[in-house]
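A single protein chain has been omitted; all remaining protein chains appear in their positions.
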């Protein structure tokens, strides 16, 4: 077994020959599609990291796994210590900084750690054998060094109704037929980040199911090229700039994200790939654990993208000739402060982690939710401050097409000249990168996903309320005041 | 004389036969260009308002002008009272709500009021005759009911250097030749909102000029189709969605904004159209006054666009079936609160206005700057709250092209169904409108322009510091404390 | 008739010979009590303002009243125009700046304007004669230029229960006996600002009453020295510093606030002083109107106190030798900006006011609530910024007693010396004033009352939700999108 590098990974995805609907076309050469390619390149960074020249970086991306008995890419690792949890966050920050976008591979890592401990608990209570099945399955993932997409979010239909009470029962993914050797499912998963860059998907319920909803309490894994699965590509703001030549206006020249609506139209799942089927209490527990791991993740990846935004903003300030203005310096300090506060939450929930009965490590639940709630706020303020420093050109700059025009081009270069040693085209590049993150395709991951990924703010608030220890605090105050 | 309606206005612009570089092409039929048309339609609303069916609306859009002795469109009015100033803000809110975007006609109105009083002051001090020239000029504008673009922002080059010290002296627009009958100018104006939907432009210096910078202290008006002027169209995030069929993904189906880089390559300006030429102190005064009027404007227009965002957000909450959740209601209240706080600043600086020596009315300078500083903050929080309520689909929804695909379309409609009486396509429309405002082409006006239009936040802070009465407050405290 | 001055006013209060429980003592010479005297002096400023030397100030404090046919102190005025409403706010800012505290006389003015229009509406609908009674009553108040305390807030007991369902029915003030010539009431009013500096009190229900709660729907006026009324003085943080000699540590050397728990133990109210008695719908309307007027008031008075805090903060920065540091200047700008945003809300709800059927003017209800909601936020941030600039001495400075000690005093003066021309004792005075406002007795009015006076933030949010025009905004968006 060998840890893949980025090139090998890209080939392995090409070999899957996945198909998808993209902007009204059924596309079958996705890995060469200009809308898709940048997102594949971003995932490839998670492979190349394990082969980085410097040992410190390699150490972030590699871990020894007792499960398969070998060194694995950390993105497939089941965390064994708080040190593992801390390294996970640092690795994510590294990838965010390297790509300036969502690199998509965290979801599967977070799902695996949640399924690992939840199946253990379920087996102990219900006498099922999901944990052994999952260990076999995941050991194979580690050995082949695959990308697994964790798939959780159902369409949900009318939010005021339970799954079983929807007009269309498929609005939550469910078992529609049971066979001796497996089950058949129908439904869809929305917002699937990086799905078409994955080899496998690990499907989980979207919330805790209640009595009468056993068919919806299903967790399983299938290859992404399983018959009956349909993919419809999600749009991002300014996405088609990736199709333009010259490519400058895309902002991020090499990397990007991917969101896919994934439909299951009578998909067969073999028995050995089922990890939960009707054990109601474990549906909710699985959701909570996955969510907490993923809320931790945002304390790494978004911080890395924040680093890119801060760097670009500092660069444009210098190019504009205002880097020494005290209010500019102060705004950059504020950006760093907010970004590091996010990082602190990611690190803290990791350092305060604890082992599960199954043996892998779990983050501190309260602090992981605190981390994510900060992620629903601070990137927006970072984007606002970047918009402030970058200047109005962010919204009014001519297109790169005109840059090459013999009449318009020279005017643009003449009038976008700024600080003495700055090439106007370099200045445009930096501005387009900032635009990409605050109001372009990068904003989908940096702002919208920061709000909704791993659950919207209200989901975190509910968990914080539950885990905040209010009763104990009241008891302590009563004692201090000698109040009954 | 008659007040034009929207249709007549659009024809009058078509008659100008303006040309521009747009996305690498030299275009000469701009009014039919799908990137331009929505912006023209938005300006047309400022004309149709004067012909609204209800008297109250007409009253907002019409005013009696002593200058030309007739009833004029308020967008060409020189304000005669605080009531006029208040009505201006209400009219702008009306237009913002009607279009959901920037309707572009405020800049000229604000420039005219600033030039009117500044030329008066200049003449009184310097014995020039600019005020009479300007009255003649503006009377014609009122009679013909024209759109005038106010053009202020120079490219500025290295922000650490004065105009006269730039490597390229054209980085601030300047007089390069003086003739008996006028002057020849070179330079550029960036971020020109709606320039190609204007009949005329009123060019002003971008800051207070100092000794040795007389050639840069120039204010004048020229028709937009004057020889030597070149236009290069500015890009907006997701702009090319306006070129797509179906058009649904554009978000705002009818209206949009426009930003134009405007280059002056040896443009001749006849003597009677020059309103300032080298009188240094009046360059700064003009900038300050224009800025203050325009900062007031944002207390109207952005509030109207905020109304659209709030309405769309409330609508999507209802469609998602969560309109009754207490945290949703509370977030909508917060959005209204912030939006009305902006409005309050716009109204307050108007109600506290005062007459100038020239006879028109000026807003309260301190409160106008306070108004704009709030505009650099609250729309960003409104956008964040809208992103929260709208849900993750904002960043992951499939394209409208797939909606019509026989395979993908039915899946999309099946899985984007929500509250019982909601058509999934209507739901998509509302989400695309929100996307337009928080991360699409509408965000250029609603967020980026809110930050930088009429000057960035630091410009307002400087004015607030100057006008905040700190010395008097200290004196009062000393008296209270009996401190020397 | 003559407008009283401050001295005459103070004598008139002394003549009432009010009694109260103060810090465990039954006190009967209140006007000479050092805890009370500063609050009386603050009210006196509202009288002296009408006799100010400069005409502009007098104009703020005086208005012609058609009710009594004479010029009255504006604090007793029924507003006749939006200009009146704007002047009210300016007058309040003036008083706040003059005293640096709550000057207590607004409540009655706001109550009178609410009772005036509500009794008119009630009479029109119910055939009662409350409006005539109130006009007679209030005409006398104007003629005698009296202070009337508006008394609204009941104790409320268990907030989860209606008035009629409380274990103790007196927890909301109510009629306990009806006689031919009047009624007898029991109950209490909490948080009565300035009650012991008032000649009269105007008692209102604390919320809209419902069927079965007719006895609680009572509005009336009585003199403050009416038998059966008991007063218990409220504590303020650091209040007893006013009892110390030297007085320096009190912070505000001349003025202060006053809060009084007011108990009604079988108090008789004659018929002609009753202005509502059981007409349920008008209880809620009265509360809403009074609250709105009072929420407007905070856009004036708290801004004036904010001016004092800003002035003191600028002064201490100068004394510390840091006035030119860019971050200090920027924080002062932020303080001014927030303070003026409050003012803008106060002015805007006034300028957008409208006449009531009764003939007096009412503020814009939505904007008045927006104003108050800002008041529950910005003073806290102003206090935080003042704490930042003032420095740690704010919390660690030795007492004024030690300043006079022959051993300690010289050390204090030696080591609290700062910028060259600053007397250390002056520096202490300024720091004690800031302490007074951010964490001393002044903080009761500037922070706690800003939060809860005229209702806590949730009360404003409910009104904003109701008045924010959400349905119309949604309708406009539907039209824009062509959505059914």
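We call the chains A, B and C, going by the order they appear; numbering starts again at 1 in every chain.
In the analysis below, a residue touches a chain if its C-beta (ideal position, glycine included) is under 8 Å from a C-beta of that chain, and two chains touch if they have at least 3 such contacts.
These figures come from a predicted structure and were not determined experimentally.
The chain omitted from view is touched by exactly one of C:30, C:447 or C:481, namely C:447.
Interface note for the absent chain: among C:142, C:252, C:376 or C:467, the touching residue is C:376. Summary of contacts with the chain left out: across A:332, A:389, A:417 or A:443, the touching residue is A:332. The chain that is not drawn here is touched, among residues A:27, A:123, A:170 or A:307, by A:307.
Of the options C:13, C:418 or C:483, the residue whose C-beta touches the omitted chain is C:418. Mapped onto chain C, the footprint of the missing chain covers residues 21, 23-26, 153, 155-161, 167-168, 170-171, 188, 190-191, 230, 232-238, 240-241, 249, 259-261, 263, 265, 320-322, 324, 327, 376-377, 380-381, 383-384, 387-388, 391-399, 401-402, 404-405, 407-408, 411-412, 414-420, 435, 438-440, 443-445, 447-449, 451-453, 456-458, 461. Counting the whole complex, the residues of chain B in touch with the unshown chain are 326-327, 330. Within chain A, the residues in touch with the undisplayed chain are 86, 97-98, 100, 252-254, 307-308, 310-312, 314-315, 318, 329-330, 332-333, 336-337, 340-341, 343-345, 347-352, 366-367, 370-371, 373-374, 423, 426, 429-430, 433, 461, 464-465, 468-470, 472-478, 480-484.
Heads up, the rule we're going with is that only the chains that are shown with their structure count from here on.
Centre-to-centre, using mean CA coordinates, chain A is 38 Å away from chain B. Averaged C-alpha coordinates put the centre of chain A at 52 Å from the centre of chain C. Residues of chain A found to touch two or more other chains are 327.
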